[in-house]
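The other protein chains are all here in position, but one chain of the complex has been omitted.
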Amino acid sequence: MAISLAAVGAGLAVIGAGLGIGKIGGMATEAMARQPEFAGKIQTAMLITAAMVEGVALFAVIVAILEIYS
Amino acid sequence: MKKFAMAFGLLLIPLMMSAAAGGGEEGGEQNGHGGEKEGLDVGAFIAHHTGDSHDYVIEIPFFKYTLHLPVILWTDKGLSVFSSAKFKGDNEGKVVVTDKKGNKFVKIHEVIYYADKVKDNPHPNVFDFKSRPLDFSFTRNALAILFVFLILLVLIYFTRKVYYEPDKVPRGIAKFIEPLIIFVRDEIAIPNIGPDKYEKYMPYLLTVFFFILLSNLIGLIPFAPFGHNITGNIVVTFVLALFTFILTTLAGNKHYWKHIFNPPVPAFVKPIMIPVEIMGMFIKPFALMVRLFANMFAGHTILISLVLLIFIFGSVLFAPVSGLFYVFMGFIKILVAFLQAYVFTILSALFIGLALAEDHEEEHGEKPELANH
Partner (left out) sequence: MNLTSPETLVFWMTLFFLIFAYLLTKLGWKPILTAVKEREKAIEEAVKEAERTRQEMAKLKAENEELLQQARREREEILREARELKDKIIAEARSEAEKVRSEELAKTRKLIEAEKEAVLKDLQNQVATISLEIAEKVLGEQFADREKQVEYIKKNLSALKLN
């Protein structure tokens, strides 16, 4: 069983992404529950921020893939 | 909607099986390095399907057609054009092609090298420009880009025809496209660039938005002329990010440059801040590039892997499960497609707007947006 450090690194990055996006989603729903009239804006902001965080996590995935191929 | 999803999913399963079967044959032929199973090299298969290729293979059930795209090389001895059929589908550097000028080429993993240089160095690097000519071939991804732009042109042409009678309600395809255009204008361009300067940048933003959206969506459709993964190719996203970077730099006014080279911070922090700001200027488009590429590439890889699970498990009965996963992931991917197009466009608009920003924001020590809180 060969432990590929790249895979471990990608897994850790996914943990970070999951935590981050989960927190974003949680806070966003809480904010939406407090002020339902702003739900549209909050949802937009949540999606954009989630995309950003996911982008950062995917940096790590790219690095892992680079390590596999070289 | 549910019925449509079920029909789509059910149709996909045989398609995916046939497509994967074709790939399985290929994988069986090449025993790629690092493949543990004989018969199918997952890595090579994925690399082949998400990467680029000099051939254009159309594979639908019971029909396989290979279009050999032209190979255009710029060698030391001048331009050399020939059809990729000469390589006879070889990807391991075994077939040597000699062109009219006497150059010999081999193709290893879709990169063309000089045959004699490869003899000395059996594992060449793609960035080693001494052992390979400059490649300007019209590859599969280039064809796909052309295809996407042609579809976009057709759509926009039909949308525009509606506007010859401007007082009527838009009908036909304009009903879908026009709200998107207005969305880009009102939600992305005007809030970020400002209501007086946005018109110059609208064409670029619109082109980028629709290109990314269309190519993402096209990449999700698994059959014949679609299904090519262009935004999942880092070079394509690099070009898009490059355009954004160029536009941002060209649009920068004095205030913007002042901020980068002379930020309003105390003097002892400046030696740290200035390199950081300069790096930031490059890292922002870099992040755009990697974000789009990684999302699309990861999505396609997952989708292909889901199908390959059938072959890894080695049993046809796994097909419905795989097909179900495929449909599910497909829906997530559609959302991600729209989202990534939106995020790329809005970040481009944001960077352009930052470059065009007027004065009086930092000097007074207050930011106008916060006043609304």
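The first chain written gets the first letter, and so on, giving A and B; residue counts start at 1 in each chain.
What we mean here is this: contacts are C-beta pairs under 8 Å (C-beta built on N, C-alpha and C of every residue); 3 or more make two chains touch, one makes a residue touch a chain.
These numbers come from a predicted model, not from an experiment.
If you put the hidden chain back, the residue from B:Val57, B:Ile145 or B:Met281 that touches it is B:Ile145.
In the complete complex, the residue from B:Tyr65, B:Tyr157 or B:Phe261 that touches the missing chain is B:Tyr157.
Screening B:Val236, B:Val290 or B:Ile352 for touch with the missing chain picks out B:Val236.
If you put the missing chain back, the residues of chain B touching it would be 47-48, 50-53, 109-112, 126, 132, 134-139, 141-142, 145-146, 149, 152-153, 156-157, 159-160, 163, 166-167, 178, 181-182, 185, 199, 202-204, 206-207, 211, 233-236, 238-240, 243, 297.
Here is the rule we go by: only the chains that are shown with their structure count from here on.
Computed from the mean C-alpha positions, the centre of chain A lies at a distance of 21 Å from the centre of chain B.
Contacts from chain B toward chain A in the complex involve residues 287, 290-291, 293-295, 298, 339-340, 342-343, 346. Residues of chain A that touch chain B in their complex: 47-48, 51-52, 54-55, 58-59, 61-62.
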